[in-house]
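One chain of protein is taken out of this complex; the other chains stay put.
Just so it is clear, A, B and C label the chains in written order, and each chain counts residues from 1 on its own.
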Amino acid sequence: MKVVNHREISECTYEITLQTDVFFPAEPGQFVHILVDPPHQLRRPLSLASSSGGEITVVYKTFGEGTRTLTNKKRGDTVNVLGPLGNGFTLPEQEKVMLVGGGVGVPPLLWLAKELHKDGKKVSAVLGFKSVNQVFYRREMEEYAEVTVVTDDGSSGEKGLVTKWLDPEADVYYACGPNPMLKALEAQLAIPGYNSMEERMGCAIGACFACTVETTDDGYVNVCKDGPVFPKGRVKLP
Amino acid sequence: MKVVNHREISECTYEITLQTDVFFPAEPGQFVHILVDPPHQLRRPLSLASSSGGEITVVYKTFGEGTRTLTNKKRGDTVNVLGPLGNGFTLPEQEKVMLVGGGVGVPPLLWLAKELHKDGKKVSAVLGFKSVNQVFYRREMEEYAEVTVVTDDGSSGEKGLVTKWLDPEADVYYACGPNPMLKALEAQLAIPGYNSMEERMGCAIGACFACTVETTDDGYVNVCKDGPVFPKGRVKLP
Amino acid sequence: MSLRVHLPGLELKNPVMPASGCFSFGKEYAQFYDLDTLGAVIMKAATKEPRLGNKTPRVAETSSGMLNAIGLQNPGVDKIINGEMPFLNGYALPKIANIAGSSPEEYTETAKKMSPHVQALELNISCPNVKEGGIQFGTDPHLASNVVRQVKKVSEVPVYVKLSPNVTDIREMAVACEQAGADGLSMINTITGMQILKERRRPLLHNQTGGLSGPAIKPVAIRMIYEVYPYVSIPIIGMGGIGSAEDVLEFLLAGASAVAVGTANFHNPFVMPEIIADLPGVLRNYGFSSVEEAIGGAHY
Partner (left out) sequence: MSLRVHLPGLELKNPVMPASGCFSFGKEYAQFYDLDTLGAVIMKAATKEPRLGNKTPRVAETSSGMLNAIGLQNPGVDKIINGEMPFLNGYALPKIANIAGSSPEEYTETAKKMSPHVQALELNISCPNVKEGGIQFGTDPHLASNVVRQVKKVSEVPVYVKLSPNVTDIREMAVACEQAGADGLSMINTITGMQILKERRRPLLHNQTGGLSGPAIKPVAIRMIYEVYPYVSIPIIGMGGIGSAEDVLEFLLAGASAVAVGTANFHNPFVMPEIIADLPGVLRNYGFSSVEEAIGGAHY
């Protein structure tokens, strides 16, 4: 896919927009598996931040060498993309929806917020970042949701962890972020919810069993195919 | 070094000009060792086709994967270059000089021709190519030398091998091309000469002994450091 | 240009098949292309009882390669036959079952159940990622001979033995397996490796070590096949880092009669049909008029 736009939107966080050459029927919560240049052998799973009008957007953080290599792609270059993959978020029956995102967990929730907003839901969003330099998509999210920004050091918005600033009114939640955050939410919240999970992947289509996670009732499932979104309580968060 | 120019000058043959960021004191016959992108581990040795005014030019053929990767470099990209390496051509005492080049053996001889022309030598050049699509640097060479182009199939200039169209007047020769050509010239010509040799390289500075060639008198020497130019008869051509 | 290869139990229309464990039981890749494009399919390892496999992380990336420590996760031979194979049975292509176990009995039990449903067995005596059930058989010629002999007794179909590269003398292992009655060899399984997570100061994979695969190991696979070829008369299915039709030709020349593609599927899910489409042109470029003509070509 051709790079349409590629920019740093906050410290070490990049937003890349690609032109889909083919029909690309995706929904919020799904991800793509992106090829990075040699000597990297494995693709990188990244959540879709949006898909519409023949373009997809992904937001990623430069974590290791593969994502650092990806930053070299310039407008007009091509990126090999596999997807859309995995399941999306199941849209709620409930009216008051809380989104909880940590860092690069925010982008898929932005897309979800947009859909929920369209459906007339009341959406609140608690977005956690390390510090003010890392904050992104605040303004974009405010179009669809009541936003609380939380930073570890209080340098922007509230101070502390997202779990301190949750919306007590919500009757369902959607969370995307590091496992400790997902775990803390499960423990703290009595309402139903959905977790979007991360695991290291090989194939990303369910064929290699790299990305297994244990369910509470039915052995192992694959994050890539049976997830990445799981209803709260379905899997044992590692 | 920054790419100043990069173009295909004949079938599968590219000319790349790079800006030397540092003082680059080179002479005809020397080569550079060029890094290609991962997963390629080894550099590629390529002869200098010229070096002047803070720019160097190299002409290469896409032989395998490394050189094919090199073709992706665009103007403004950087290429990691080690050099200048090896010895250069020893300039002749003799007056009538014949240059014999096969394919990508031509570029260093063009530079040599220029130097010889400056010195007022009488230069003839026999340039061998597979066929008319592969011919390059004919016109450039004609500025300094009496040129005979030879193609395997006669589609441009004379037909056959360069060894059929040598200059009987010459009293010294300089050859750059495949080993069978160098061997045939050694066997056929009674005059003194110089061969520029190729061998697979690791370090290109004399430290790994990858590129050894046997001398007729003194054991092994390294093409990268003791060559690539050897006086006729010094080494056993493989 | 004939791509056909005739091997014990297997009439292959082309020599390209997925490597065990990289293709599950076919369903996922069937979304990308018609599986009947392939020469055959080698299924994921089956064991007598279900296995949960190792904890995650199960994969890591290395330079031109990857490490995996899946640990033979599978639903057990019965569920594979009843739950997974019906899908594959909808295709005409030959099926090879990869079987593993912790004891000769486990191997024979699994082989007995599996062999009526497939065209060949691939005996996995080389899985480096489980405490029991694999590599100890693959690094000792006596243990290997014994398990091969026992499986041969119960199998209705030819038995290929998948060798481990983690040995001092691959030739000795290959010859021992042939003498014990193996009908073919698969070479190579992964090389044991490790990556350390510097942040945590411990091995990245939960299993600590994992099997190295991908282009990084291709030269080792080529060397081992080249070493073994002159010493055995049974055919070799070659694997280890294959990602192109040129790679396939290199394996054929080294002595492989067919090849399997593993890691490259993760890189490019279309890689096998692409290789099969490219193969005739590549063979022609190098002067061959069939796959069979190229087999062992570097030995003459």
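Keep this in mind: contacts are C-beta pairs under 8 Å (C-beta built on N, C-alpha and C of every residue); 3 or more make two chains touch, one makes a residue touch a chain.
None of the values given here were measured: they were computed from a predicted structure.
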item: Candidates C:86, C:219 or C:281 - the one touching the absent chain; value: C:219
item: Residue among C:18, C:65 or C:235 that touches the chain left out of view; value: C:65
item: Residue among B:5, B:41 or B:78 that touches the chain left out of view; value: B:41
item: Selected residue (touches chain absent from view) among C:166, C:268 or C:290; value: C:166
item: Per the touch definition above, residue among B:118, B:139 or B:200 touching the missing chain; value: B:200
item: Residue ranges of subunit A at the interface with the undisplayed chain; value: 38-39
item: For subunit C, the residues touching the chain missing from this view; value: 62-65, 67, 139, 166-169, 191-196, 198-199, 201-203, 208-209, 212, 214-220, 222-223, 226, 241, 246, 249-250, 253-254, 286, 297-298, 300
item: Positions on subunit B contacted by the hidden chain, ascending; value: 35, 38-43, 66, 80, 82, 199-213, 219-220, 225, 238
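The rule is simple: only the chains that are shown with their structure count from here on.
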item: Between subunit A and subunit C, centroid-to-centroid distance (C-alpha), Å; value: 36
item: Gap in Å, rounded to a whole number, between the CA centres of subunit B and subunit A; value: 55
item: Chain centre separation in whole Å, for subunit C relative to subunit B (CA means); value: 46
item: Multi-partner residues of subunit B (at least 2 other chains); value: 38-39
item: Touching two or more other chains - residue numbers and ranges from subunit C; value: 63-64, 215
